[in-house]
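One protein chain omitted, others in place.
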Amino acid sequence: MTLALSGLCKTYSGRHGPVVRAVIDLDLDVAAGEIVALLGSSGCGKTSTLRMIAGFERVSEGTITLAGRRIETLAPHLRGVSMAFEGYALYPPLSIAENIGFGLRQSRRFPSREAVMARVAEIAEMLEIGDLLARRPSQLSGGQQQRVSLARALVRDADLHLLDEPMGQLEPQLRAVLRGRVKAALKSAGATAVLVTHDQTEANAMADRIAVMEAGVLQQCGPGSVLREAPANLFVATFIGEPPMNALPALVVPSGLRPLCAEEVTIALPAVPLPAPGSRVVFGVRPHHLDLGAGALRGTVISQQWLGDQAHVVIEFAGHILVAVSHARVSVRIGETIPFGFAETHVHIFDGENGRALAHGVMPA
Amino acid sequence: MSAREGLVVRRIAVSYGRNHLLRGIDFAIAPGETLVLFGPSGTGKTVLLRAIAGLEPAARGEVWIDGRDVSALGPEARATGMAFQNFALYPHMSARENIRSPLAARGVGKAETEQKIAKIAELLRIQHVLDHAPRELSNGQKQRTALARALVGEPRILLLDDPLRNVDAKLRYEMRLELPRLLRAAGAATIYVTQDYREAMALGDRVAILLDGVIRQIDTPEAIYDRPATIAIARLFGDPPINLFPLRPQVGAGGAGMEIGGLALPMAEDESGEGRVLGLRPETITLHREGLSGAVRATLIAITPLHERVVLLLRLASGEEMVASVTGAPPEPGSDVWITADGARALLFDAASGMRIAAGPVREMVA
Partner (left out) sequence: MARSDVRAAGLPRFLRAFALVLVLIFFLFPIAWIFLMSFQSNEQILRIPPHLLFTPTLMNYRALISGKLITAAGSLDLPFMRNLGNSALLSAASVALSLLLGVPAAYAFARFRFRLGENIAFTLLSFRFAPPLLVLLPLSLYFQELGLANTYVGLIWVYQLICLPLILWIVRSYFEDLSPDVEYAYRVDGHSWWRAFTRIAIPLAGPGIAAAGLLAFIFAWNNFVFALILASADKQPVTVGALAFVTASGIQYGQIAAAIVLSILPTLALALYAQRWLVEGLSLGAVKG
């Protein structure tokens, strides 16, 4: 029961506008029982991809294989997928229970009405809409409707579950709770799912692997830890992680790196495999790897924010803004010049031209 | 009170028929100060902003701006600047014309207008898109244009209705760093609405918690995080949310105390623990790999990465579940760990009223 996208393209040839290449040559495999998140900002092609898998959008080029059969030309209802819609798409005249149970009527697994209703009640309870089953969609808030749409997708016995921003309208507290529950439910059912989201917290919390997309192109696909520790390029490096990675353009010199903004500074990185001297690179350090109070560099504190469990300190270094995260309180004053630095193991080096990753910290020999 | 600078709001109430959305809101904001209005959706945060701006016909109560009662004035006469969640740009006007609107309304001269637009556009880094129509702007640019429009008229009162909600995470973070400087430069009394507690802590000089139609707590962000007035507020502030345990009183060798699954907490002398709920923030729980004296054994059930921290779901021997948030590499799921909690940062609530008890567990936890 595996999903395979191969050379998938979506091109919109607008009559009133230019040709838009929404998805470009996408290859992606999803193993049986795996949850993969398509992550990216709006317009990156993640929703177009999902809609092509669901069959709501024609495939311009490439193939989609699900559970061993080619499905890209099949009508949506023949593909064996279920989908939770960002825009809810509930049936207004039906009650919430009927909305959720709609897809189960034809299922052989639920021969009786009672069996359907029991299953509906179970899933509604999980999503905390158990007390709303008798109502109609128009009587529900946006967040509640979204949970109904999610319930309707999860309740079905599909080869593949497609979830399009399934929690965008929920409150942060509820979202945090439901992420865990939905993941556990999918896992215990052994279900395969593709989740579309722009929220990396959601992607990290729910997915086994995350596929980062930008401008229609798949940038990198891997577990969250790999994306954080070994991003394939500068885009992924600065997209994944909150706060985003600090990145400074620099020149490789024989003794290390020289930031372009501070010619007098040389950062020695003896153990990091750097490209040849004279190359332009971008070096990145994650905010929580920036050590304040010790190190060879000097910066001015311009702001400090304490968030309850962590402090974000913003320092200005030769006209660049850098962010440092500390998990304990730090005593620095605004306007103060402080030393800072970072361990060699936490440096990421990217090509200055195309942003491709060249080295992540100290590479094994 | 009435001669006071900035914004003063008195007994604001809004009812739609039998639905009493706001039931008497009072607060004051000094010029240059940012008050974050925080609460779950549907509590009337936006309605309160509208009432202050003069856009809510159902609003009762008084709004004073710089010592002047503006309650009877229309929105155009209140000298407020406002940014909306959905940006609310005028789709048929260019970004420049959008930003010009507040100046045009007050008949500012042509040269001065162009100079002010140039200045605010530079500050928000949108000079290059000033002649674009809103539909040609990215979400980040739309949001900056909307902010520029709110700021350009140098309003005395600035009302920002969750302006970062519809921009992506990276932009949101950048704006979170940039906004305090912008707001300080504007010098207006600012109300900032958000549902994100980190945004509230980063941007607010003070935070007002709006729950059930009233302001339940108004204080500095740190005070709200460390000393929330009620259980509900404690749950709203913090991600992952605070762990809550109903207490069983217990008398031990060191006087009164309480315990959760073997994790003992010393108590203040006069506190029995009867009818109390203990709150432990996930980051106050520390993990140990080997049996440390006083530490309690727990099983690690699940691991979820959350930014640079890791959220652990733990099950104590007594069956209670607890969430811890730690830094560094966690052990494998399924393995046993030993935990301690920082008693000084534990919170004690009355179970019936939900109110925090000022004298919580005061003594340091077991070492």
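When the chains are written out, they are named A and B in that same order, and each has its own residue count from 1.
Going forward, a contact is a pair of C-beta atoms (placed from the backbone, for glycine too) under 8 Å apart; a residue touches a chain by one contact, two chains touch by 3 or more.
Because the structure is a prediction, the values reported are computed rather than measured.
Chemist: Touch as defined at the start, partner being the missing chain; which of B:6, B:140, B:153 or B:228 qualifies?
Modeler: B:153
Chemist: Among B:134, B:163, B:221 or B:330, exactly one should touch the missing chain; which is it?
Modeler: If we include the chain that is not displayed, B:134 is the one touching it.
Chemist: Since one chain isn't shown, list which residues of subunit B touch it in the complete complex.
Modeler: Residue positions of subunit B that touch the missing chain: 50, 53-55, 74-82, 84, 86-92, 101-102, 105-106, 134-135, 149, 153, 159.
Convention: only the chains that are shown with their structure count from here on.
Chemist: State, to the nearest whole Å, the distance from the C-alpha centre of subunit A to the C-alpha centre of subunit B.
Modeler: Measuring from centre to centre gives 24 Å for this pair.
Chemist: Within the complex, which stretch of subunit B touches subunit A?
Modeler: So the residues of subunit B in touch with subunit A come to 40-42, 139, 168-170, 173, 176-177, 180-181, 195-198, 201-202, 221-222, 225-226, 235-241, 281-283, 302, 304-309, 313, 325, 327.
Chemist: Provide the residue numbers of subunit A that touch subunit B in the complex, in ascending order.
Modeler: 41-42, 141, 143, 171-173, 176, 179-180, 198-201, 204-205, 224-225, 228, 238-239, 241-244, 286-288, 303, 305-310, 312, 314, 321, 323, 325, 327
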